[in-house]
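My questions all concern the structure below.
Removed from the display is one protein chain of the complex; every other protein chain stays in position.
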Amino acid sequence: MQVIPPIISETLSERVRRVRTATETLIGRLRPEDCVVQPVVDVSPPKWHAGHTTWFFEQFLLKDYVKDYPVFHPRYAYLFNSYYEGAGERVQRAYRGNMTRPGVDEILAYRAHVNEHLAAYLDNGREKSEREQFILELGLQHEQQHQELLQYDIKYILGHNPLFPAYIEGQPVASASPVGEVYEGFDAELCSIGFQGPGFHFDNEEGQHRVFLEPFEILNRLITNGEYLEFIEAGGYRNYRYWLDEGWKWVNAQGIGSPMYWFQIEGAWYAYTLHGLHKLDLAAPVTHVSYYEADAFAKWKGKRLPTEFEWEKACKTLSPDIHPNANFAEKGCFGPAAQQNGNPQLYGDVWEWTQSAYLPYPYYTAEDSAIGEYNGKFMVNQMVLRGGSCATPRDHIRPTYRNFFHPHLQWFFNGIRLAASR
Amino acid sequence: MQVIPPIISETLSERVRRVRTATETLIGRLRPEDCVVQPVVDVSPPKWHAGHTTWFFEQFLLKDYVKDYPVFHPRYAYLFNSYYEGAGERVQRAYRGNMTRPGVDEILAYRAHVNEHLAAYLDNGREKSEREQFILELGLQHEQQHQELLQYDIKYILGHNPLFPAYIEGQPVASASPVGEVYEGFDAELCSIGFQGPGFHFDNEEGQHRVFLEPFEILNRLITNGEYLEFIEAGGYRNYRYWLDEGWKWVNAQGIGSPMYWFQIEGAWYAYTLHGLHKLDLAAPVTHVSYYEADAFAKWKGKRLPTEFEWEKACKTLSPDIHPNANFAEKGCFGPAAQQNGNPQLYGDVWEWTQSAYLPYPYYTAEDSAIGEYNGKFMVNQMVLRGGSCATPRDHIRPTYRNFFHPHLQWFFNGIRLAASR
Amino acid sequence: MQVIPPIISETLSERVRRVRTATETLIGRLRPEDCVVQPVVDVSPPKWHAGHTTWFFEQFLLKDYVKDYPVFHPRYAYLFNSYYEGAGERVQRAYRGNMTRPGVDEILAYRAHVNEHLAAYLDNGREKSEREQFILELGLQHEQQHQELLQYDIKYILGHNPLFPAYIEGQPVASASPVGEVYEGFDAELCSIGFQGPGFHFDNEEGQHRVFLEPFEILNRLITNGEYLEFIEAGGYRNYRYWLDEGWKWVNAQGIGSPMYWFQIEGAWYAYTLHGLHKLDLAAPVTHVSYYEADAFAKWKGKRLPTEFEWEKACKTLSPDIHPNANFAEKGCFGPAAQQNGNPQLYGDVWEWTQSAYLPYPYYTAEDSAIGEYNGKFMVNQMVLRGGSCATPRDHIRPTYRNFFHPHLQWFFNGIRLAASR
Partner (left out) sequence: MQVIPPIISETLSERVRRVRTATETLIGRLRPEDCVVQPVVDVSPPKWHAGHTTWFFEQFLLKDYVKDYPVFHPRYAYLFNSYYEGAGERVQRAYRGNMTRPGVDEILAYRAHVNEHLAAYLDNGREKSEREQFILELGLQHEQQHQELLQYDIKYILGHNPLFPAYIEGQPVASASPVGEVYEGFDAELCSIGFQGPGFHFDNEEGQHRVFLEPFEILNRLITNGEYLEFIEAGGYRNYRYWLDEGWKWVNAQGIGSPMYWFQIEGAWYAYTLHGLHKLDLAAPVTHVSYYEADAFAKWKGKRLPTEFEWEKACKTLSPDIHPNANFAEKGCFGPAAQQNGNPQLYGDVWEWTQSAYLPYPYYTAEDSAIGEYNGKFMVNQMVLRGGSCATPRDHIRPTYRNFFHPHLQWFFNGIRLAASR
């Protein structure tokens, strides 16, 4: 079993502090005004993320395992519960962006309160039960997931503003030369799929089981903006032949003609990045495409998307170690980067759409508590993505990690890798 | 390879006549008023089905393979094309139910015109190419699919009328005693899945490929109304724990509390059937449940739905021959019937929800023509159902047949079979 | 007080029969399929009108004033009540078009049953109370209103069918030469407005009160298709300056560019009429325009619409008698006709949009019963129209008659008369 080594050696307290601080750093680059809004229902206000990840520790850890823990504010559970039916009533999701209070300062105070109690809890000398350890770990993993979402949501908020403000100073990563189109072949094989062994993992990836793969081949890198632009210029968005029926309706109803954040200005293509509006980098991986677009592009190329099982097999084979150029959050690129030095781009850069629907593995069961609502209840009408993105912390990803989104969503860092049966 | 023998020996001309007449018989029991409406977008007007199945032969067979074929009416292609982008403009789906003309009589005249030309074409002595044979066969299979839809749609139209008119005289099939709950076990095995060999099949089931099944067990009959009623009475519709997130929203937004067509009148449960409103038959298979309901019921029982691969394996094993009690359209029950004589109910009665999303098999490609739009473009956000129903003609089903519907739909003859991993 | 003389001398029984038969004649020209549908919520199924007008007599007259009156069917009240909260539960308005049963034949049987009991009631020798007389009269007036609606709704159903079937054989009325643009002037005056005196009238026109009119002038005929076409050709639909804000949003959201039923085919303008699709008659009054369009046209002309009070004053002055060319339902034109012989067109042809909102007169009160729901509860967000149309029976109209519709509606026989302050 391939394991990604920890980036740095640190104590648990240090790790908690590092993860919690990362959220505060992300929020800290924003103005208070940026932290409030919810322009579409999928985008949560940045300050809500900061509060919700804090509530998670308060609700599931501190209230249960710290004696006389003083809840910071009696109404915050109502404001910061996301979707846990088992954890009580909450603000309707679509109203999050109307909640101007508590303000950013109050939420930072809430964070400080919980951080302090977390630190004291960790240092109290009592041995923690396995359950406590699990919930603490889940809280950290959960916070890292929201750090990703924060970057998607910040990009949406600023990238839909006519002033196109940059989130962060500096330039996007410099581009590289285009590379060839090499497919790696795999013979038929009965594979082990899913997580087994020690270490953290989500319940949806648990329970190794066997999947038989017919022979296939898979691209040794991600599809680039340049390749995707050829699809656009070939009229790909205007030819129903390449599209799923729902995709074709979506393209026409929404007037879609490119990935999100692409703009054609006086004949030239630009893309909004977290560094502001820049000329489209043709060598960088295409991102912000829906499953419909990824699937249509694949059909136009005469290929298909890989299944999540093919992807997992390819990952374990082609990237037994993480490539030194892997583009994770720690690299500070804030966007996918052109391939370099033979990096197969299986880790980082963009989450890769697979052709697999998000469904339970054979032995899956959700635990019977609010925490059991984490994954299982979403197993319908979503597609699996694999591999992590430029917004994923390096210690958050695994080859067996299953991310999932609805097929029409463009706003997160996703992308395309092609495959074919042989 | 298990093959279902033809019901009766007949010439091709006889078969064409039999299939075409079956549609006319279904329509013939209605009044003209019943044939027009489209109460929800999924329900098409009965007379539209009669016109559309006729247009299919005219568009794809007669216009291409009969010299000087006189098109019946220049605007009918516009009125009766369903969703074939490759076959030109058409009435928006949601407006079908506003088209009072052509009337039933005119559509019957259209059918007669096409039937006559089909008969002449079959008898013209010319040997038919493989392509012609395929399109003719596809036209017949397509018409049989619409015969099923007709029954769903007629039931919807009459079953949502406060007068609850019966579609057909007579009583629903008499009930039977409840039977036990026996699960058949299967060991881990690498199975062949999909259609291979001679005979008609759809492109979505083509290309045998291998699927590895971990050990599982599967119920040897369908879930009954009585069992489903226990779920209702246990508060199943009011407990979020059993529900997928989208299902829970659907239940609450739509106010769902039972399968479609169930009514509680002065404490007793009734169901609308095509024979009118009758006391709920506790021994008959439950039907008109969404995937969300099927999945919630399974979770309440501590089980799950089978995958489509498990189902196919079980069907080939448990039903090498079709059971003499199998309840297909020819039986004239117009609804699912209580289990009898050890019939495992894998064929007929109700389409069985599986836990598999409708996705392409490894070697799938759609042909590049309007006919290629038949199946492939729907491969997202739908679930696979297997086995046929009481509205399926017996010669229309195969163990490899993949039906598919969106998870929220209740209106067709569907049902529940449970499974579990071992 | 100007009074329109009865068309023919007849007994009350004869009149009841004449009015009831007129509905049956209108329905009788349709096929059963045409009688069922409700393509938009404002359009009711023709067979529903036939049932609803019958229910009105049964509910408000026969059940109360005929001993042991046998209700025809216990569920028909549920099916045929329109909006009378005081008369109990009913089918949601938007579902009327899903009710295929009772069929046309059953509704005709319902009509026969009620007609028979009405006839017996009228002939039973008992003197009728004032209340009974009022309800009977109201039932007849109500049925005449629905005869108008029937013609609007039939035109909508057939005119939105791509086959453009004619409702009635024959040609639209032959056209006439264009006439000049003459405005009749009126001095400032304190006028009496509203109905007072013997004879039937609705509660919304009751109670003569005084309205002071500043000097104004008013066109002595209706605006023609030719004049309206000039507005279109001058870009009227693309210039926000002429439009109310809501009108401009409506034009853009709905993609409106002409009156309803106008079609430009290979450069020439056609209009669907109840005689089928014909070249646009430039001399005929424009019809099927919304209030927004009427108002925008007036602004483009540098004029305005008259108030309902100006209209009433002008009508009483310019048309003390009904002009022999007045185009009412009895004339059988089934559409507005070009002006002839100096007919000021104040009666018949089209209902004329006024600039007056539909509001209560000073002394208005609705009676406290289901019948009190007839008019008063609609007095917000609607505009008053005056004068009757080509679909109005001649004995149904008065100078004080106030019709009212929402400003975005095009589907009824409406039109434009201009006015200006002096």
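Which chain is which? They are A, B and C, in the order written, and residues in each are numbered from 1.
FYI, a residue touches a chain if its C-beta (ideal position, glycine included) is under 8 Å from a C-beta of that chain, and two chains touch if they have at least 3 such contacts.
This is a predicted model, so every value here is computed, not measured.
All shown chains touched by the missing chain in the whole complex, by label: A, C. For the chain missing from the display, the contacting residue among C:126, C:210 or C:279 is C:210, taking the whole complex into account.
Note that of A:21, A:98, A:133 or A:369, the residue touching the chain absent from this view is A:98. The chain not shown here is touched by just one of A:75, A:238 or A:279, and that residue is A:75.
Residue positions on subunit C in contact with the hidden chain: 83, 85-86, 188, 190, 209-212, 214, 216, 240-241, 243-248, 291-292, 295, 304, 355-357, 359-360, 362-363, 368, 377-381, 383, 407, 421, in rising order. By the touch definition given at the top, subunit A reaches the unshown chain through residues 31-37, 39, 47, 75, 78-79, 91, 95, 97-104, 157-158, 160-163, 165.
Please note the rule applied: only the chains that are shown with their structure count from here on.
It takes 180 degrees of rotation, in steps of 5, to superpose the Cα atoms of subunit A onto those of subunit B.
Averaging Cα atoms per chain gives one point for each, and the point farthest from that of subunit C is the centre of A. Distance between subunit A and subunit C, defined via averaged C-alpha coordinates, is recorded as 60 Å.
Averaged Cα coordinates give subunit A a centre that lies 38 Å from the centre of subunit B.
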